[in-house]
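Below is one structure; the comments refer to it alone.
Rather than the whole complex, this shows some of its chains in their spots.
Note that the chains take the letters A and B in the order they are written out, and that residue 1 is the start of every chain.
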Amino acid sequence: MLHQVRRGLVVIRMPFQPELSQQHGYFHAGGLSAIADSAGGYAGFTLLPEDSSVLTVEFKLNLLNPAQGDFVESIGRVVKGGRTLTVCQLGVFSSKGERWVQAAIGQQTLICMQNRER
Amino acid sequence: MLHQVRRGLVVIRMPFQPELSQQHGYFHAGGLSAIADSAGGYAGFTLLPEDSSVLTVEFKLNLLNPAQGDFVESIGRVVKGGRTLTVCQLGVFSSKGERWVQAAIGQQTLICMQNRER
C-alpha cells in the first residue's frame, strides 16, 4: 500500500474494492479520509527521530470530486516540520485508465510523541 | 447502526470490531472520520426535501482522546440549515462500561443536491 516514501513525502495507493465503495459505486469518504490521514502521518514520521511516534492532532478535508476508478492515491507532504508539531498537505487522487481526478485536498497537524502526554 | 434520528440530530453507534482498530487496539482514525462524517450527513438530510441528496463539501476533525472500549458513538447536529448549504457540529465518543470519553470533535459543511452541479 505504501507506494512511495521520501523524506517528507509519502504516497499511498489503494486498489478499488467493492467494500470500500458507497451506494453510487464511488470510494467512500471515510476510506478517503483514512488514506489521506495515513499518508500525512507517514510523511511526518519520515522526518522524526526513530524512537518517536506520531499522532494526528487534527485534519481538514475538502472533497472536490467523486473518487472512482481502478485505484486511489493519497499524497502526504510535510509543509512545516518542528520538534513538537508537523503540518502536512494532503491530496487524494483517483485514477481510471489514463485519467486522474483530484478527489480531495486537505491539511493536517501532527504531534510527535516521545513518552510525553498530549 | 443508526441509533437515534431526530430533526437535525443523528446518533450513529458502532460496536468495536478488531478490523476497525489500529496497532494499539484503539478504533482507527479513519473509522472515526467515517462515522463522524456519516452522522453529520444524515443529520443534514433530516431537514431537506425528500427528493434531494446530500454531499459533504468539507469537514474538519480534532482528535482529542484515543477511542477504545465496547462501542463508539458519533453525533451529528445541524448548527445552520439553508437551502443550499448546511453546517453541522460533530462529536465522537467511545464507551467502556460506564465510562464515556470524547474521542473527537468536528465541523462539517454539506451541500444539498437537486440535480444541480456542485
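Details
Just so it is clear, a contact is a pair of C-beta atoms (placed from the backbone, for glycine too) under 8 Å apart; a residue touches a chain by one contact, two chains touch by 3 or more.
Every value quoted in this text rests on a predicted model; they were computed, and no experiment measured them.
What's in place is 2 chains of the same protein, and the file's complete complex has 4 copies in all.
We adopt the following convention: only the chains that are shown with their structure count from here on.
Note on chain A versus chain B: their Cα superposition corresponds to a rotation of 180 degrees, in steps of 5.
Interface residues of chain B, counted against chain A in their complex, comprise 28-31, 33-35, 37-38, 55-63.
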